[in-house]
Every structure is written in structure tokens, then in C-alpha cells.
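In this view, the complex is presented without one of its protein chains, the others remaining in place.
Lettered A, B and C in written order, each chain numbered from 1.
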Amino acid sequence: PTRAAAAAGEITVLAEDIPAGLDYDGPSAAIPTSQTGMVNLMEPLVYYKTKPANSEGIGLLSFGFADANFEGRLAESWTYDPKTFTWTFKLRKGVKGCGGATFNADDVVYTFARAKSVSGAAPIGWFLSNVASIANFTPDVLGADKAKAAEAQKLGDEVKKIDDFTVAIKQSAPNKLFLPVLTIFGLGIFDKETMEKNKTATDPWSHEFANNTNVPSFGPYCLDKWTKNSEFVVKGNTDYYRGAPKVTRVVYRKVPQSSNRLAAVQRGEAQLVERLTPKEFDSVRKAKGVKVAGVIGNENLFVHMNFKTPPFDNVKVRQAVAYALDYKKIIANGYFGQATKSKGPIPSSYPGFSVSKNQYDTNIEKAKTLLKEAGYKDKGDILLSYVSEKQSILLPIATQIKADLAKVGIKVKLDPLPQTQYGDRQLVKKDLQFALNDQEKPIGVDAGYATLLFFVSSEKGGLNNMVNYSSPKVDDLFAKVKNEADDKTRNTELAEIQDQLMADLAWLPVVELKTQWAFSDKLTGLAWHPDSSIRWNDLKYAG
Amino acid sequence: MTRFVARRLVIAVVQVAAITIAVFLLIRALPADPVATRVGFNASPDVYRKAKADLGLDRSTLSQLGTYLGGSGTERGLLAGNLGTSWASGSTVASEIGDALPITLELISLSFLLAGAIAIPLGMRTARRPGKALDKAVFGYGLFAGAAPEFWWGLMLVFVFYFKLGWAPAPLGRLSPQLQAPTQRTGAILIDSLLAGRLDAFWDGLRHLILPVVTLAFVLSGPIMKMVRQSMTRVLGSDFVLYAQAAGLPPRQVSRSTLRAAFGPVLTLTSILYGFMLGGAVLVESVFSLGGLGQYSVKSVLEFNYPSIQGVVLVITVLSLVIYLVLDVLLALLDPRARHR
Amino acid sequence: MTATAPTVGHPKRPHRLIAAARRDPLLTIGLCIVALSIFLALFGTLIAPKSPTEPTGAPSEHPSLSHWMGTDASGLDVFSQVISAPRTDVVLAVSAALVSSVLGTLIGLTAGYFRTWWAEVVMRISDVLQAFPVFILGMMLVALSGRNTGNLIVALSLLYTPIFIRLTRAEVLTQRNRSYVESARAMGNSEWKIAFRHVLPNSLAPSLIQLSVTVGFGILLTAGLSYVGAGVRPPTPEWGLMISSSANQLILGEWWPSVFPGLAISFTVFGFAAVGNAIERRVGG
Partner (left out) sequence: MTDVSTPSSAVDQEVVLEARGVCVSYGEGTNAVSDFDLRIHRGEIVGLLGESGCGKTSAALALMGLARHPGRVSGSVLYDNRNLLEMSDAELRDIRGRSIGLITQKPRQSLNPLLTIGTQISRVFRAHNRVSKEEAQTHAIELLEAVGINDASRRLTAYPHELSGGMAQRALISMAMSSRPQLLIADEPTSGLDVTIQAQFLDRMWERAQATGSAVLLVTQDLGIIANYCDRIVVMADGRVIEERTVREFFLSPQQEYSKRILAVQSADTTTNPAARRLEGSDALVEVKALSKHFVLPDKRRLQAVQSVDLSIPAGHAVGLVGESGSGKTTVGRLLVRLLEPDAGTVLFAGRDITALDAKAFRPQRARMQIVFQDPFDSLNPRWTVDRIVREPLDLHGLGRGEPASNTTHAEKQQRIAELLDLVGLSPDTRNRKAAALSAGEQQRVCLARALATQPEFLVLDEPTSALPPAARVEMVKLLADLRRRLGISYLFISHDLWTVGQVCDEVAVMYLSQIVEQGTRAQVFEHPSHPYTQALLDSVLLPDPTDRRVDRERKDLAGEIPSPVDLPAGCYLAGRCPLVEDRCRAERQELVTMGDGRSVRCWKVAPATRSAS
């Protein structure tokens, strides 16, 4: 096996799964490994500029909302008219996709038209456009009235082809999230020509094709071979407009057990592996030929306490929990030092993050006093839920938390749930009482988006307020943030929100953890992106 | 005979219909659906609603069953042979099972061959010489081999032969990562690689199967051996074998008819185990990341992927019932006494 | 009902059993193991040197004097977990075996003795249950009703009942043709009385042999279900769960949290199999 890998520029990447589907409006868009497939095959209109690498050599991005934070990808340049809220993009010429199609304005228009059609299993494209306030991308498209909805699903002139290489996109209101949203995998640009070729009468938007066969776009890689549930092989797109990728072939393989991925990278059978347990990363840190590096990006470990279920409807109980946890032990035993104590519920790398003035450090006595004040009586029926698929990481932590809480008189039982069931209860039923969660990363890189996503009450348009948190103060502040043009004021308001969130303990942030990779020491150029998917085009392999 | 088979087929059809409906209802009673996983948390309630409606989960169970069986619009239903589309990946369930099934069949068939190759000669020998040291050793082996869970054996073998000694390939699936898989025809790598003339893939595939096959064969050989021994002992003690000797028949003829007479119970046990292993090989499949039917079925349940669960249950049940039917036909061919039933 | 339900570990005539055990070393070993596992099921958690559910040491400590079998990734004492696990594993397997044997024997008796149309239906249903993929059934039942011991017992019982139905029915079919049944009828017994007082006790042998084997299967299947994520909840001490949550660490050289529970399973199942085998040689001939 190592024989084949030795060919320069060819690498094997192992993950717990491979893309299950490639259509971002399809059923697998929420799965990280599927996203990895999408981001490497598709190209966005704009993307964040890069920043110098961190001390471990991981490339970083310059987050923000200003034009200076972004670089053109399929769009060469853009202008914004604040009066009409219209963005005009000059598109790049001579960009060729894998199938030989040439990129032009039709592809952009097609992409938005498809998003608005909400014809896929999960309308991510529409949702992102809606978040970015693109005009007419309203919930009407999902209305119960079929005829009305069908009308609303048609793309009007909000996304307009001016000429073959110019497109105008209109917003309904000013919204800072517009450019950040365009960087997200869920608005990658399709190659219309190829897509149209593969449509069918019942599937005019080629979902079946994009999801199960190939997603045609203008990205750095072209799909070579895809055996579902097993391997996903791509070749560099030799026509890629930014130059053919240096790693010319990537075999992305499914190896469900992290220990097996670890073994493979140790023996040189793989050049890059993802999502090992912290312990496994720690174990290869000093191994020969293997490097481990990471970055504190946007991953946090949270404890979620449901505001609708006693005893957690009482802020004192929530605070008692926060004081009871032994953060040092969790960092040491759960993350082997590759984490820091969280200062708030928003990732610290996101624009708008601020350190809250309400902090909770381990203090058993205080926890006990708070519980007494709250009149807490232990019934021994609290279930601490977590995703069973992440058991090897979360079980030791959950066990630790269980022991910590027992010390202050709260008895909990562990309740690992399959990812699907966890998701259903967390997002749809919203009835998890007490949960340990390390996978909430807002894809919109902005404290405001994170607030909207998680903390604004449902009545005020909050999207996924999974603990049923509701604070008039936060809602009010967010209403201001939403339309605030001035960055400074916006940041102050966001800081106030974050103070309030920590005072209420809307979520209990435990630690911020490193997103890590283990890879061959001949592999360089690794960079972190907010979706945690490696862009293979960043890499260089000197094997 | 034909009537017997026809009758059994009719019963099997009723059984399969009953199980299809039962499983359908059972699944709908599960406490979760996969909408949240499909959409992720970066989405709004509208999106969930839309995704749910897309899966038909907003309709009544009965109407969902109707669609599943009879299809809707252009989509064909189960009655027209369509197992539906996986909710997790969007591919057809039939194609996913089509990928997973050959892997399992390859794994368990080889395991049964190996188990048989160990168990049958040993069982026969110990039946001929009861009470000898070999008999006792083999008896102990039979008790012991079945005592530890197969996934534990698998893990131990991986630990020793891969991690410690480095003799075995990584337990990462059917082929080495960098090796191009042979063109898929049957889905079984060993066969496909031979068909494609790819000896490298054949040897590599074989190497990857050694540990899983040894694990399963180890566990399976115990009961098979016990049955061979028991059955051989019975036949060896039977009057007709004695009479064949007394009539001076050539030894080849005698041992042939002995084997044939002892074969029935062994065949029965093997078939039942084989049917069980279709879904039961999951533990070994996941230790070695083989991606067979068992793993697929477990994954489907964990994902609450309704059409896949339904499909895989259907396929395994139908296969098992077919195996039992074939078994009965074989037994009838083997033994004229079984023909009158 | 006067039918004597089969019981494991409480044979009717202990002195005979001891005498038999003396002649048969395998039975002796088996009985010792079974006795030990039942003892641990009752008192394992009490005699465990450390708490089996709370971290009592640093994570992943080697076996040492303070942790005889080391600690696992969560810092739990492996030895204490291993000896506390029979509370779950053995109790679960034994109860499932008992429930399914009683249920299966009764259904098998009625299906075999009163050969009516519904007996046929029962047999066809148990056919399908046997053809049904075990893990899916187990996982679905557990998903339906939650991960706890009671539900696992129900799931396992459902899986094993068809075996007992089949065995008992086959035996009843031969017993019902024996003359003592006819004599009982000639005596003026009602059919139910014949079925329960005469046929049932004489049809128990196959189930009795199977019972011990089923306990072993039950332990293995519990472990297997844990391995695929449908067993009991952590940190309940359970051998399969211990193996599955520590399998990852094997590659890091941490063999102790998965090797010891595996050995414990092997020993226990071996013990039950040995006893079953001895019963088979005695009862089944």
C-alpha cells in the first residue's frame, strides 16, 4: 500500500465516513464528511483571505465583514450600492470546470434559482440566502398554500444576469452576513450546463445526479471514483483557475473507528487523518514521521440545561452546576491539555466575541450554597445526554461531570443517544433536559449569527433555540444588532448580549477545544476553515 | 415435491408480507426521525417542516404504508419491486444493499468454508475415536471457542497480528487504501478481481479477509464440529453401516454413505447459522470495517433511516426463508424419508 | 400449576449433583463458575474494592496494587467493574433465559399438544422471528423502549422464545404419542391436565439443556448489543460495554480495560456451557 502512496502528490485521507451525498440541498448536507466532499469539488463566489499560520503551522482566515476580509473567487470583484442594497459581481473569465464547461453568469443565476426552488431534501441554499437577507428569499417559498409557494419559488430579478460576466444580487435590507454567507459550502456555484444535462422530468434541478453521481462545479478537484460507504477519490482539476492543485490525487476513505485511523497514519498508510480522540492525538504527538497540529477554532464543549425542565429552570441550579464542574480535570483528562476554559458561548475566534464579565470557576462550596438557596432536592432522575457515536471522547468527560455533580449532591445518569435521536430531541422536540455537546459550531462566522441561531427566543425569530432560552433583554439587543451598520456599536451590543447569556447561563460553556489533525510530516499547508473541512488544495505533499 | 415447495412459497409470501407491515409499524413507533440529522442545526423550523413533509412523515401512518407499498405518482412502490431511497444518502436502498450484501456473503461463505474445513474432519475423526486425547481437546475447543464474543476475538487478533506483529493488514476494509478496486460485477472483491484478471487485488483482498474469516470460523467451528461428531456417532452406530461392512462393500462406498447419512443435521445447523450470520456478522464486520450487510443494518437503525431498515429486514428475512426452503429441498433430495411432508 | 419450572443453580437434589460433579471435572469447573457468577451478581458491587461507576484514579492507569486491573479512559477501576458486571450481564441473561424458557415451553406445549390451526400460526410466527435479523430486532426494541435492563430482558426473551417453542414442541410431539398419555386419558384426566401434569414435565429435558446454553448466548448477545450501541447505559458496569468503550485504546497499548472483561465473558459463558453440556449428557443421553 505504501508503494502507491509514495507517488508524489497523492495522499490518502481517512475519516469516519466519506461523503454520503454531494448535493448541499440534499439529505446529507449536515454531515461534516459530506461537506468535505462539497467544498473540495465546488467553488464559491468569494472567500475569506488567509492569515499567517498559528504557532502549530495551521493556516488561518481573516474573519470579518469588510471587503478587506474577502478575496474574489469566481467573482473577480464586487461593488455594493447601499441605496438599493445591491451587490454587483464582476465574474472571472476563462474558468473551466471538470467537465470542460466554462463559467459564466448563467451558472450563478442557476445556483440561486435552484436554491430558491427548495426542491431538495433540505433547502440549505435557500436558508443561507434568507439569512443573508437576499430579496424575496422569504419563508413564503415553504408556505402551506401550494400555488402561492410555487410562485414564490421562482427566481425574480433579485439575482440578475447583467451580462455574461456580471451578476447583480439584491438584498431586502442591509445585512452584514451577506459576504460571509457566500463563503459557505451551501452556496457553492454549480456548473449549470452539466447540471441541466442530467435533469429529468421529475427532477428538474438534478438533485439525484448531484447527490449520488457527481456535483459539477469549478472547484480544484474533480471526482474520480466514488464508492459509497467506502471511498471517495478525487483528481486535481488541471484547468483550475488558481493553478492545478499540488496534491494531484486524494483518496478519502471511510474508517469508522478512530483507533484504526490512528494506526494507519502511524504506519504511513494514510497521510492525513481527521477526528481522532484527544487521547489518540496525544499519543502520536511525538511519533516519528507523524505531526499533530491544531487550532482553537470554533469548537466548544457545552453543557445544555433545558429552561423548560426543572430543576434547570432555576438559574441558581444552573450556576451551581457551573461552579461544580472541575474544569481543570476536564481539560487534563478529557482533552489532554488541548483545550482552554471557555469564556463565553460564542467561539472566541468569531468577530463580535467578547469575554463576558460573568465567569464561573470551580467552587464546590458556592455550588452547594446555591443549591441550598434554590431549594434543590435530588430526585436522582436527571439524565445527562450525549451523542453515543462520540462516546470515546465524551464518556470520560461525562463520567467526570457525573462525579463532580455527585459531590454537590446532584445525582445524574448518563444517557448516550444515537446521533439521530439526539438531533431529533435537541432540535425538533427540544426536550433534552441536560446534555453534553461538542458539535455546535455556527457556520456563519459572526457572534450575531450565533446569537440568532441559538439564543434569540423562537417568538422573535430565533432559529434553533434548543434549550428554550428566552430573555427579553437579549431579544431586544439582538433586534438592534440586526440592523446595526456601525461595527463598534454592534460589538458593544453583542458584548452586552454575551454578558447576559453568561449571567443566565443560557448555555454553560465548558471548554474551547482544539480542532486537530494528525498527518505525515511531509504534508504541509494545512489550514483551518470554519466548517473544519480541509481544503486539499491548501496542501503540499513531499512524499 | 413441487407441491411442497409451492405451499412453502405461499406461506413465505404471507410471512414476508406480515413482517413487512409489522416492521413498518414498528419503525413508525420509534421515538425519533431523521429530519434533524438531515437538516442540521444551522437551519430554521421552516426548513425542518419542509424536510419532514419531504419524507412524508407529516402524513398518517396508513397513508405512508400505502405509498411504501404501492408507490406514488411516478415512484414505484415495494409491490413493484422498489425498496425505496435511503434517507441518509439519497441512493436507492436496493443499490446500497447490493453493495453491502456481497461483502457479507463473501465473508460468511469463506468463514463457513474454513469452519467446515476444520470442523468436519475433526468431528469425523473424533466420532470414530471417542474418548481419545484428540476428542477431549476438540471438545474443550468447542466449548471454549464459542465462549468469547466474536468481536473480542477480532479485537484481540487485530491487536496481536496488526498492532503488535504487523503481519496482518490494517483492519480498514476490504482492500488497501491505495489499491484500485476491481470493476464491480458481483460485488465480491475476490470474484471481481479474478474476473478482471487483477491478481494484486485478489491477494490483497484475501489478505484483508484472513483475520475476519479466522475470527468467524473460530466461533462457528465449535457448534458445527459438535454436530458433525454427534451425527457421525449416530450413523456409525447405526445398523446399516454395520450391515454394509458385513456385506463386504468397498470402504469408499461405506464411508460415502456414512457421510451422506450424517450430512443432514450438519446441513441443517449450517443453514440456520448461515441465515443468522447474514445480519449477525455485524460485530466482525465493524471490527474490521468491512461495510457488510450487518453493519449497514446497524447503521440504518442508528440513523433511524426508515427505508433502509425496512429494506434490510426484508432482504435478510427473505434470504433466510429462502435458505430454509432450499435446506428442506436439499434434505428431501438427500433423504427420501423427508420427501413425504 | 404444578409443573416444575426449570431453575438454574438450584437443582432439586443437591447431593446427587455433588456426587455427579465429583465424577465429572468439567461439570465441577462449570458449577464453580456458575456459582461464582451468581455470587458476584448478588454481591459483586458490595465486595468491589472501589466504586465501579465513579473515577477512582487517573485515566488509563496500568494494573497495579491499587488498581488490580488498571483503570479505563474515564479513570474507573477495571477490576471493580469486572466483578460488578454480573449484576447486569448474568442477571439479564439468566432472566431472559428463564422468561423465554417458561414462555417458550408453555407455548410449545400448547402448540404441540393441541394441534389446532393457531398452533400452526404460532409456529409460522416463530419461524419469522427466527429469520429476523437479531441485531436489528434487539436494537429496535431497545430504541423503542429505552436502554435499560428490563427492556433488554424483554428483547432477549423475544429472541430466544422461538428456540424454546421449537424444542418443546418437538419433544411434545413425541411424548404425546406415548402410551402413558393415552393411559392418563383412559384414566379420565382432562386434556389440560394431561398436557400440564403428564406431558409437560416429560418434555422439559430439551429446554433444560438449552437453558444453560441460552444464558451463555444471552451474555454474548448483551455484549454484542453493547458493542453496536444498544446495550445498557454507561457507566453501568457491563462487560460488553467495557470492551466496546475501551476497544479504541488497544492501539495505544492499553489492553487491560478490554482484555479483562473479555476474559470474564469467556469464563462465564464457558461455565454455563459446561453445565449445559453435563445436563445434556445426563438428561438428553
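Throughout what follows, contacts are C-beta pairs under 8 Å (C-beta built on N, C-alpha and C of every residue); 3 or more make two chains touch, one makes a residue touch a chain.
The structure presented is a predicted model; accordingly, all values stated were derived computationally and were not measured.
Although it is not drawn, the missing chain touches B, C when the whole complex is taken into account. Only one of B:Leu175, B:Ala261 or B:Val298 touches the chain withheld from this view, namely B:Ala261. For the chain missing from the display, the contacting residue among B:Gly73, B:Gly131 or B:Gly197 is B:Gly131, taking the whole complex into account.
Within the complete assembly, residues 130-131, 233, 236-251, 253, 257, 260-261, 334-337, 340-341 of chain B touch the chain that is not shown. Although one chain is not displayed, chain C still touches it through residues 178-180, 182-190, 198, 201-202.
Everything below uses one rule, namely that only the chains that are shown with their structure count from here on.
Chain contacts here are complete: no pair of chains fails to touch. Separating the centre of chain A from that of chain B, both taken as means of CA atoms, is a distance of 39 Å.
Put simply, the C-alpha centre of chain A and that of chain C have 46 angstrom between them.
Along chain C, residues 143, 229, 247, 250-251 each make contact with two or more other chains. Of all residues in chain A, those touching 2 or more other chains are 257, 260, 263, 389, 418, 421, listed in ascending order. Contact residues of chain C toward chain A in the complex are 53-55, 58-60, 73-76, 143, 147, 229, 233-235, 245, 247-252. Note for the complex: chain A touches chain B at residues 1-5, 10, 12, 14, 20-21, 23, 26-31, 118, 121-124, 127, 130, 139, 142, 202, 207-208, 211-212, 227-231, 251, 253-257, 260, 263-264, 267, 269-270, 389, 418-421, 423-428, 440, 442-444, 453, 458, 463-464, 466. On the chain B side of its complex with chain C, the touching residues are 11, 14-15, 18-19, 26-27, 29-32, 143-144, 146-149, 151-152, 155-156, 158-159, 163, 272, 275-276, 278-280, 282-283, 286-287, 294, 297-298, 301-302, 304, 309, 312-313, 316-317, 320-321, 324.
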